[in-house]
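Removed from the display is one protein chain of the complex; every other protein chain stays in position.
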Amino acid sequence: MMRYIRLHRIFIAQYLKKLMEYKTDFLLGAIGLLLTQILQIAFLGIVFSQIPALIGWSFAEVLFIYGFSLIAKFLDHLFTDNLWMVGYRIIRKGEFDKYLTRPINTLYHVIAENFCVDAFGEALTCILLLLYSIPQLNMPFHWYTIPLLLVVIVFATLIYSSLKIITAAISFWTKASGHITHMLYMTNDFSKYPVSIYNKAVQTVITYVIPFAFTAYYPASYFLTGKDPLFCIGGTVIAGTVLFALALFVWNRGLKAYESAGS
Amino acid sequence: MDNMIYVENLRKEFKKIIKEPGIKGSVKALFKPKKEIVKAVDGISFEVPRGEILGFIGPNGAGKSTVIKMLTGILMPTSGTCLINGKNPQADRKNYVREIGVVFGQRTQLWWDLALRETYAVLKEIYQVPDEQYKKRMDFLNEVLELDSFITSPVRTLSLGQRMRADIAASLLHSPKVLFLDEPTIGLDVVVKENIRNAIKKINEEEGTTVILTTHDLADIELLCERIVMIDKGKKVFDGGLTELKHNFGDIRTLEFELAGAPDFQLLDFDRHFKAAENDIRAELDGNMVRVRFDTAKVSVEEIISYTLQTVHVKDLNIKDVEIEEIIKQLYRREVSL
Partner (left out) sequence: MSRVKRFFRTYKPFTRAGMQELIAYRANFICFLIGEIMSAFIMYFVWKAVFLSTDSETFMGFTMEDMVVYLFITFLTGYLTYSDGAFSVGEEIVDGSIAMRMIKPCSFEMCFLFQELGNRIISVAMIFVPIVAGVEIYRYAVSGMFRLQIGFFLLYIVSLLIAYMISFYFNVCYGFMAFFFKNLWGTTLIKETVVGFLSGAVIPLAFLPSGLAAVLNFLPFASLSYTPVMIYMGMYSYGEIAWRIGLQLFWLLVMYGVSKLVWRSAVKHLAVQGG
């Protein structure tokens, strides 16, 4: 474990050196992500200029849930962005060979090799939204609120990353799976809005099948109202744990099926 | 002498989807994909003693890379055994790969955007090489592979020759017991090729590293390997020393001479004169030069020279040993078998 922490420090240090060389790339990526988010929030602003509340949710509450959904999204984006490359390129081109000839865990190695600092575009939106919405909301606050928040953040990020690992690992069998990761990634937008706006079928899917609702709406609604901690927080922890176990299982099975490329 | 590498009856099968040509074929493959099992490696066995450099050759698509990938733990064999230094590559991959170094000539394992030195610093951590040993190792690799002039440059700016040297150094950083080199001289110019060969030789001699080398450049084989294993269509077709290969092939030589006058060639009729089959003797005319390949078991050197000198006017005649390249070319084309 200590070894991996040490390794991670080195990978990050190397990444920062690389970043210095590609400052504009990083800046453009971050600006792009920031712009995408800002325009969607502008849309919400226009909508709320005409209605007092969205089926019972005030503008501040909707912004809080939206901002909350970006926490896990941004952390996952920052740390595990290289998984996209697994499904798009690394396996198909046989570049995965390299990881298999190294004496460290392949999943760790792939993830640690790259960071996506562009995610700060999302982080910035997230912080601005939370700073704007929280003072307008009368949220219950206890001594355990902050520790609980940290726990939620860890497991919510794990939900994101595990789903990404699973979809990336599919490429061990199919050679390419970037499009599946993409499809999954688009469904996470469902978590940005209160779950109650969706119909029953969608609610069931994003709660029990692809549990993105646990990365944002459920925990956020607990912090807003203090109701249902067992389901809202416990669900996040369970979903994160189960998915992570599944992700490790699929990844390890995938390694055995890996066929490399070329002659 | 003990064996570093032991391979027995190794097999690897792939499933392949066959697509018929045209749009119709694409649509058909969409609903009813036809699958076929391809035997990439079909029951190969061989052994490599500690400290040997083994040349592993075969035509494109013969299954060389697949064998190397199974030996390095990248691919799971369909069946069969391979043991390297007594270890099964697939059983405990993380521990096993500490003992081997791998270079794929077509693909770099260096970090594209990092300075070369930084790549080594990361690899040092990955392989947990102690500081003291790392320093010594870098000095040694520097001396053998001359990395000094480009060690601070980002990898993407290196020339192919520099990159290959850097890749070989990266594979040797943790002092592996076995080194797998998959086409380490591909695309390099003659001078760089020679540097790389010398480096491989030196590492093999000084550290007793066992080396498995695949290549299409037979000069690599002649200069480095005592022994070769040749495979074709997933099967082993030859296993032995270079001299043995020549011997096995038959003692074939080439008689080369220049004709003094052009029309003279018509007078020569080797087949009929020696009553030999086409495989045993064959003459080619190239301008005024005549080349005659012949098997000394059928036709003696003496006979052929005296016949030639009696029949035509000749300038500048000589007899050559057959080149290894010639043998292998014929083996690949399946003109002969061993």
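Here the chain labels run A and B in written order, and each chain numbers its own residues starting at 1.
In this section, contacts are C-beta pairs under 8 Å (C-beta built on N, C-alpha and C of every residue); 3 or more make two chains touch, one makes a residue touch a chain.
Just so we're clear, the structure is a prediction, and the values are computed from it rather than from any experiment.
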{"item": "Given A:L7, A:L33, A:V86 or A:A213, the one touching the chain that is not displayed", "value": "A:L33"}
{"item": "Hidden partner chain, touching residue among A:M1, A:I51 or A:L230", "value": "A:I51"}
{"item": "Selected from A:Q136, A:T174 or A:N252 as touching the chain missing from the view", "value": "A:T174"}
{"item": "Touching residues (missing chain, whole complex) on chain A", "value": "24-33, 35-36, 39-40, 42-43, 46-47, 50-55, 118, 174, 176, 178-180, 182-187, 189-190, 192-193, 197-199, 202"}
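Here, only the chains that are shown with their structure count from here on.
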{"item": "Between chain A and chain B, centroid-to-centroid distance (C-alpha), Å", "value": "47"}
{"item": "Chain A to chain B touching residues, read off their complex", "value": "3, 6-7, 10-11, 14, 17-18, 21-22, 94-95, 97-98, 100-105, 109, 113, 256-260, 262-263"}
{"item": "In the complex with chain A, residue positions of chain B that touch it", "value": "14, 60-66, 69, 72-76, 93-95, 97-98, 100, 102, 104, 106-107, 109, 111, 113-115, 118, 121-122, 125-128, 154"}
